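Moving on to chain A:
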Amino acid sequence: MTEANIVLEAKNITKQFPGVLASDNVNFDLRKGEIHALLGENGAGKSTLMNLIYGLHLPDKGEIFVNGKPIEIKSPNDSIAAGIGMVHQHFMLIPVFTVAENVMLGDEVTKRGSLDRVTVAAKINEISKQYGLDVDPNALVGDLPVGLQQRVEIVKTLYRNAEIVILDEPTAVLTPQEAEDLFRIMRDLTARGVSIIFITHKLKEVLAVADRITVMRAGRVINTVQPSETNEAQLANMMVGRQVILTVEKKDHAASGDILKVEGLSARDQRDLETVHNVSFTVRGGEVLGIAGVQGNGQTELSEALTGLRAPTGGKVTMDGIDLTGKSPRVMTEAGLAHIPEDRQRHGLVLSYSVADNMALCDYYRPPFSSRGVIQQKALDENARKLIDAFDVRTPSPFVNAGKLSGGNQQKVIVARELSRHNVKLVIANQPTRGLDVGSIEYIHSEIIKMRDRGVAVLLISAELDEVMALSDRIAVMYRGQIVAVVDSKKATREQLGLWMAGAHVETTQA
Partner candidate 1 sequence: MKKLYFVMALLIVASMVLTACGASAPTAEDCSKEEVFCVGLVTDVGKINDKSFNQSAWEGVQKSQADGVADVVQFIETSDAKDYAKNIAQFGDAGYDVIVTVGFGLGEATAAAAATYPSVRFIGVDQFQAETVAGVSGLNFPEDNAGFLVGALAAMMSESHKIGAVCGTDVVPPVWRFGEGYKAGAAYADGMNGTTTEVFVVYHSDVGFDKTFTDPEWGAQTAKSMMDQGADAVFGCGGLTARRHYRRRPGWRLRHRRGHRPVPDPARSCFPHALLRDEAHHPRSCRPDQGHQRWFHR
Partner candidate 2 sequence: MQEEKQSNSLIKQILQTISDNSLVPFLAILTAVVVGGVIIAFVGGNPILAYRGLIEGSFGSTKALSETAVWATPYIFAGLAVALAFKGGLFNIGAEGQLAVGAVASSLIGYALPEWLGYDLPAIIHLPLAVLFGVLMGGLWAAIVGWLKAYTGGHEVINTIMMNYIALNTTSFLLNGVMKDRSPTNVIARTPLIADSARIPPIFDGLRVHWGFILALLVAFGIWWLLNKTTVGFQIRTVGLNPDAAKYAGINVKRIIILTMALSGMLAGLAGTIEVTGLNYRHELGFSIGYGYDAIAIALLGKSHPLGVVLSAFLFAAMRNGATRMQFLTQMPVDLISMIQAFILLFVAADAIVRYIYRIKSKGERVVLTRGWGG
């Protein structure tokens, strides 16, 4: 490869945010037609670097070259003009618009004052055929599955003549099969001269698809390696900066009687669509039941219906024999439920409260935290110090706002609060490690296993198949609001689970 092949180069990029050096003298280059993976934990500076390249932030120092020429990128308009496109983790699509309308959004083609959908649709069809994207320009985006929506995002960048495409955590929302499709598309794109920057924290994917891998940690580039010269353990070490145990150590453990019993549960979502149909399962004391499934198959509504955040529309939920159907979160907590919510910032924390206040968020009204309606600040602080120690929460003090902590430490605050409650019989953990660094993931996994070993029933809901497989004793697969299969985790294979997650017909007998 010669210098001329480098389509994008970032030199000595430095970006300081208040209190954080998000990008510390970073050098990065992208060759024509390659997939260059950018690997790192959350907060390592991957997204910052890409936002700098895409023009969402301005660097304090450093230069960016496209095709060897220095360019100044002040806004996404500049980067788009330079042939750079970005597919964000959260899609920037309008569900009630068609694919064509979404694609032309911000760059509308008009014919005598009205939108020229025909021309745009023709161009989309052309792109779609050329790269094997299989996108129908006239479909409503809201009707498309997530995988296809992602392709619409890719079409959007290509439609704007992007030669460099940045994919930010593209597989987070996909089934293993959809991810395979995406990788095929990525290879097709590169074969036709498009260069791709692939941002991820998943080691397996990087090794499977990337031509080169650059690992970032704490705002710096640690190393750039070829996939053939490295392995998962080595990459993990580079990411975290120390030895990492990739598998969860788990002793065999005999499960006791049923703790959580769910019979025929149904629930509706905000739009009043029934997204959980007639779901039944049990979780026994001392076991982890993992619910696998692609995001958006009713897991959110299921966990909310089980934890009192959403009223079920049918069925029955009992915990240790007590009927808890449709009861309030307070009743459930007092009956022995510990809930690690899916969205820690929305449900789990009040970000502008101190760590200490957050650690008593559910128990503020009980002694010792309050007496006759008056909050006992001392008890709150003591409790916080104890939990900060016991759960290794990295915070300058208990009085710091929870919003100032890193995602991992925020999650630890929640885990500490929930698992330390004296009466826990059941843990419902929904996406307990989403977006966290490897160290925090390890820690939270071990805490969950500890609870199981103590005889507590654990319901784990996760879109990360690896996590479900690593932690669970049994695995249930959720597809379109139903439990389509329950298997013993020792007998489960990724491929089989992936098929179920994608809705393949279930033939295997249930465990």
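Of note:
Operating definition for what follows: a residue touches a chain if its C-beta (ideal position, glycine included) is under 8 Å from a C-beta of that chain, and two chains touch if they have at least 3 such contacts; residues count from 1.
The candidates were selected such that all candidates are chains of the complex that A comes from, given by their letters.
Computed from a prediction, not measured in an experiment: that's the story for all the values here.
Of the numbered options 1 or 2, all belong to the same complex as chain A, but only candidate 2 touches it. Taken in their complex, chain A has these residues touching candidate 2: 18, 307, 309, 328-331, 333, 339, 341, 343, 346-353, 357, 361-362, 364-365, 370, 373-375, 377, 401, 403.
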